[in-house]
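Dropping a structure here in structure tokens format, bear with me for questions.
What you see is the complex with one protein chain gone and the rest in place.
Our next item is chain A:
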Amino acid sequence: MAAIEKDASFAGRSGYETWVFGILKYKILDALRAQKRQGKWQPLEDETDDDAIDRQFQQNGRWRVEARPARWGDPEAAFENELFWRVFDACMIALPDTIARVFSLRELMGLSTAEICREIGIKENNCWVILHRARLRLRACIEQGWLKEAST
């Protein structure tokens, strides 16, 4: 755990932010461990039966026409847009708990999948499947909420 504390992923953050992230990280890890202890952890070894993903792809693995990713434009413009962050947060909250927690540890707190899996005691493959789902759900949600909203 100490090694994670020294992780370079916190470089550039203020002391306060590092402190808040540290507490959050433990809270999220505890929640995930508790979930696993209570047997509420689905193995998620493969891509089977995830509605949110099935809604984006046809049986043959191609994008559904209505779900095809659109151009989001310049990332810097998005990051400066307050609406983008509101939609991002709303979409994070809409994620199922397990997926939201693993995604937060990976992308918001910068832990590696190896670290996440070691801390929770799951297989790394499990993490990759969860993160794939998280990203597909987030991209669909953000595209709905942000691009469509911005164009009206």
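Keep this in mind: contacts are C-beta pairs under 8 Å (C-beta built on N, C-alpha and C of every residue); 3 or more make two chains touch, one makes a residue touch a chain; residues count from 1.
Methods note: contacts and distances are computed from a predicted model.
Visitor: For the chain that is missing from this picture, which UniProt protein name fits: "Iron complex transport system permease protein", "TonB-linked outer membrane protein, SusC/RagA family", "Putative zinc-finger domain-containing protein" or "Nucleotide-binding universal stress protein, UspA family"?
Guide: The record names the chain that does not appear here as "Putative zinc-finger domain-containing protein".
Visitor: Residues on chain A that touch the omitted chain in the whole complex?
Guide: 17, 20-21, 24, 27-28, 31, 47, 53, 57, 60-63, 68-72, 75, 78-79, 84-85, 88-89, 92-93, 97, 100-101, 103-104, 106-108, 110, 112-113, 127-128, 131-132, 135-136, 138-139, 142-143
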